[in-house]
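Every protein chain except one is present and positioned as in the full complex.
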Amino acid sequence: MSDRFSAGARVRTVHHDPPHHTRLPRYARGKRGTVVEPEGRALLADRNAQGRGDAPLEQVYAVSFPARELWGEGDHDVVLDLFESYLEDDDPGDRAEAAAAPGTSRAQTGGKDGKP
Amino acid sequence: MARINDVGGLQGFGPIDTADDTEPFHADWEARVFALNSALIAGKVYNLDEFRDAIESMAPADYLAASYYERWFFAIRTLLERKGVIEAGELDV
Partner (left out) sequence: MTGGHTDADISRRVRRLETLLEDRGIVAGAALDETLDAFLSGASPANGARVVARAWTDADFRTRLLADGTSAVAELGLSAGGVQPQRLRVVENTPDTHNVVVCTLCSCYPVRLLGPSPSWYKSEAYRSRVVREPRAVLEEFGVRLPDATRITVWDSTSETRYMVLPMRPSGTSHLDEPALARLVPRNALIGTAVL
């Protein structure tokens, strides 16, 4: 089993709204970020919380988001630990569109200050 | 929709009380709740994700009104009742 994403990968969190436990906070849903590093595998919390013993082991990634992506303003970054199934490839086509749109902050991700 | 525990970015909680309160427990029952929860997870009666899920499932007004270990005790009772280890009302004697 190889990791789907490596450090520096551009990802987008799923825009889900599950009727159960999840470790993807609402403020980081549907947001674009950059993978800092894989952290190791853990039982998918969404399933493990249901107590049936059938939760899959999934890679967890530290993913960094610029404040402007999360809040529309701000000059800090927020890093969250996210299960692989919370993440999708950030489509380059979408990214070009976003970069062209005024007021977006794509240029801030992954730069020299992007992440340790 | 999200659950009441998911407070990142939520407005209105006011300034932070930065007092350096380092007492681990403020009453003996809090210590017992802490130890019970550790033992129940270690004994695989439930897992940590189920425990978090049970806390998050509190009614929002109750969650906000409850102290930290009151939330824990609520979650322990919820899970033990759900799993048939104790019955509802059994603690109310």
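Note that the chains take the letters A and B in the order they are written out, and that residue 1 is the start of every chain.
As a convention for this text, a residue touches a chain if its C-beta (ideal position, glycine included) is under 8 Å from a C-beta of that chain, and two chains touch if they have at least 3 such contacts.
Small disclaimer: the values here were computed from a predicted structure and weren't measured.
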item	value
Neighbouring displayed chains - absent chain, whole complex	A, B
Given A:3, A:17, A:54 or A:81, the one touching the chain that is not displayed	A:81
Identified contact with the non-displayed chain, of A:11, A:35 or A:62	A:62
Residues from chain B at the interface with the omitted partner, ascending	5-11, 13-24, 27-29, 31-43, 45, 48, 52, 55, 58-59, 62-66, 68, 70-71, 73-74, 76-77, 80, 85-86, 90-93
Absent-chain interface as seen on chain A, which is shown	23-25, 27, 39-40, 42, 45, 60, 62, 64, 70-71, 74-83, 113, 115-116
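FYI, only the chains that are shown with their structure count from here on.
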item	value
Geometric centre distance via CA averages, chain B-chain A, whole Å	28
Footprint of chain B on chain A - complex, ascending	17, 19-21, 25-28, 43, 45, 48-51, 55, 70-71
Contacting residues of chain B [partner chain A, same complex]	1-2, 6, 8-9, 46-47, 49-50, 52-53, 56
